[in-house]
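Attaching a single structure in structure tokens format; questions to follow.
Just one protein chain is left out here, and the rest sit where they should.
We call the chains A and B, going by the order they appear; numbering starts again at 1 in every chain.
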Amino acid sequence: MVRRIVHARVGAHPSADDLVQETLTRVLAASATIEPGMLEPYAIVTARNVVASMWRDADRKRRNQHRVLDLSTPDAPETQIVQGEEQSAMATALARLSERERRTLLDHEVAGTDTRTLAEREGSSAGAVAAQLNRTRARLRVEYLLALEQVQPPTERCRPVLIALSSGDQRRQREVHAAQHLLECDPCARLSRPLLERGQQRDDTLRIPVTGDPDIVAARVAARELAARLRFGTSDLTLIATAVSEVCRNIVRFAGSGEVVVELLETPRRGIRVVARDGGPGIPDVERALDDGFSTYGGLGLGLPGARRLMDEFAIVSEAGHGTTVTMTKWERTNDG
Amino acid sequence: MNGGPALVSILRQGSNLIASVHTALDDSQLVRFEHDLVEQIGEHRSQGVIIDVAALDVIDSFAALTLRRIAEMARLSGARTVIVGIPPDVAFTMARLGMGTAEVPTALDLEEGLRLLAEHATGSHPTHSPSGAEPDW
Partner (left out) sequence: MDDRLEERPDLTASAADLALQHPADGEHLLSQLVAHLREHRTRLRHEWAERIQQAHLLTAMTPQEVSAETTSVYDNYVEVLETGSVEALQHYARDLSERIIPRGVETHEVVGIVLLLRDVLARSLFEKYQRDFALLNEVLDAYEPAANRIANTVAVSFVDERERVIRQQQDAIRELSTPVLPVRERLLILPIIGVLDSERARQLTEQLLTGIRRHRARVVVIDITGSPDVDESVANHLVQTVDASRLMGASVIITGLSPKIAQTLVTIGVDLGKMNTIGDLQGGLEEAERLLGYTVTRKGGSTSS
């Protein structure tokens, strides 16, 4: 979506690609300081903000201003140099990906093309595309670090080990004897630190700040992608994305801001849990809010009751003056899939 | 549209307007879309409006409400609206949400939508409206 805007507004390709690159640089630069689980939503939000700052629409620009400031570092001279280095490392890293990897990643992270659309284009499944994207991200992180540190991996084994660490795939890490390699190889030991710190954070949890309309889309897209890692069919993925959309809208409309945490579950069964939280005024009459057709803003009144119908489990806790928490779960089907 | 060609395109074809949504839209973008489309319907005195939503990832309660509002406004301007391109998974989700008995006519795709408008214009065969009944607005 954003890529379209970029192209539409800025026109020329080099300029659009610069923006794309700038976005990824910011995301990766911020990745040391933000919670790694939030990397993907940040990518989406950042992309939008980078582009938003170019928009001629003054109102929109003003509205998004705070986000750009939040994410960008102060423009001190040394920071600019650092940013320049990061940007060039990012460019090098991107160049080391295959054309297909790069295109898919950029279309997805920056243009907001969903995995389903990408899958149709590639003649593959949404789940496969999501898995491929994860591998590409893992590789990009490694290549970025290598370029930034200007390290040439000393052995053939270095890259596979680093990529396995970067992806957080423990089975793969065992296969390539990652732990042993880190004992033997100094450069990898050094490079692995930021990758491992990242890996400690759970890869199966997403935390998405919700402060405005665009975040509703970002949250549902991110939730769909995470859910696509399980054996959910297209219908279930759409049910989940729609339920997330509804609860996020409630946050924006009634509390102004909040967050959504999407988490993959392993026990008691495989599934996905969505927790939408806000510190808003709370819902005075939860029972009534769950009635079909009850709306306080002229909507269809299907938001909460609808979300409840879409998911397998649904719970809502609300306290006047202290906000609302909606917890909902969808289980992976046990038989076929 | 003054927002550029990116999110939605609105084309004129004879007395009809064809609006295609190209990507996921957030609420404010939906509101803008509604505003732009309704404006153009009035401007061109369109008789028929087709909204192609095949590229929407999700049609949640707000998107459905927006589509209904557009159809209602179009009707007030004397135009008939057909929603086309709802994918199977989105249709199923909408039905689960309880938005299934939408009063707005729907058709499989652009071609079917145009056929529906043409039939309506010649007054033939009105029973095709997907809800099996003419919308009362």
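Basically, a contact is a pair of C-beta atoms (placed from the backbone, for glycine too) under 8 Å apart; a residue touches a chain by one contact, two chains touch by 3 or more.
Fair warning: this is a prediction, and the values are worked out from it, not measured in the lab.
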item: Absent-chain contact - pick from B:V8, B:I70 or B:I86; value: B:I86
item: Residues of chain B (touch criterion as defined above) contacting the omitted chain; value: 84, 86-92, 94-96, 100-102, 106-109, 112-113, 123-134
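Convention: only the chains that are shown with their structure count from here on.
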item: Centroid spacing, where centroids are CA-atom means, of chain A and chain B in whole angstrom; value: 31
item: Residues of chain A touching chain B in the complex; value: 1, 4-5, 7-9, 112-114, 116-117, 213-214, 216-217, 220-221, 224, 234-235, 237-239, 241-242, 245-246, 249, 252, 292, 299-303, 305-306, 309-310
item: Footprint of chain A on chain B - complex, ascending; value: 4-7, 22-29, 55, 57-62, 64-65, 88-90, 92-93, 96-99
